[in-house]
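Report on the following structure.
Note that one protein chain of the assembly has been removed; the remaining protein chains are unaltered in position.
Note that the chains are named A and B in the order they appear, and that numbering of residues resets to 1 at the start of each chain.
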Amino acid sequence: VNDHEALRFLMQSYARAADDRDVDRLAALFHPDAEITGSRGVQGRDAWLESMRGPRSFPTSMHLLADPLVVLADGAAEATLDTYAVVYQLSDPQSGNADLTLGIRYLDQMVRHQGRWVILRRTARTLWMR
Amino acid sequence: VNDHEALRFLMQSYARAADDRDVDRLAALFHPDAEITGSRGVQGRDAWLESMRGPRSFPTSMHLLADPLVVLADGAAEATLDTYAVVYQLSDPQSGNADLTLGIRYLDQMVRHQGRWVILRRTARTLWMR
Partner (left out) sequence: VNDHEALRFLMQSYARAADDRDVDRLAALFHPDAEITGSRGVQGRDAWLESMRGPRSFPTSMHLLADPLVVLADGAAEATLDTYAVVYQLSDPQSGNADLTLGIRYLDQMVRHQGRWVILRRTARTLWMR
């Protein structure tokens, strides 16, 4: 599997682990020293993972990711990805609560770590919400 | 064309053939012995195709597929794909009927058959509807 495919695989693995709220699988996608910048400010990997363990505002989510814009030199140990996503946060239809849809742009720095690509630095920018 | 590209081509060909309701093109994307599991239960290829010939509830559709999560060993004759999709089912604007949007997860087992990749087994899970 070439590097571009491996990087796409990493992004899609993220989408599924996030939607399943599978914190162990999420942990494996990040470098131990990863830094995540998002709506909660800058967090280290473990603090960010902890925040994913909390109660969910929405029981179901779907992270629909567009093709990433990949910048990677041949054989390089680092890559940057810029990925558009629409995240569907779905309420329980019985609850009468509204759904939430977000447009997010993930800016990621990926590195090779122990033979695999992982996320070293992520900035998640919410572009819009409905 | 490498296998990953060929598998993506197959998925996008499916999207267009489904949106065009082109049953002959759909048939060519499945193995003759394919099994499709979806809202109508488990169907063989021909029974499933027959159900695609029926009248459409919505005149226009668009299958927007995210990048597939591809699992494929180098040179393998089989691959699995896990693909998120948002399917827009659009009513005639004159009709006053509401549109329908579905979040679907396609779990596909692909095989090489007569020199091409085709779908041998598909499970389509509707994750949400709006």
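As a convention for this text, contacts are C-beta pairs under 8 Å (C-beta built on N, C-alpha and C of every residue); 3 or more make two chains touch, one makes a residue touch a chain.
All values derive from a computational prediction rather than experimental measurement.
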| item | value |
| --- | --- |
| Hidden-chain contact residue, picked from the options A:20, A:46 or A:67 | A:67 |
| In chain A, positions touching the absent partner | 4, 64, 66-70, 72, 74, 82, 84, 86, 103, 127-128, 130 |
| Touch residues of chain B, complete complex, unshown partner | 1, 5, 8-9, 11-13, 15-16, 60, 62-68, 86, 88, 90, 99 |
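As a working rule, only the chains that are shown with their structure count from here on.
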| item | value |
| --- | --- |
| Approximate Å spacing (C-alpha centroids) for the pair chain A, chain B | 26 |
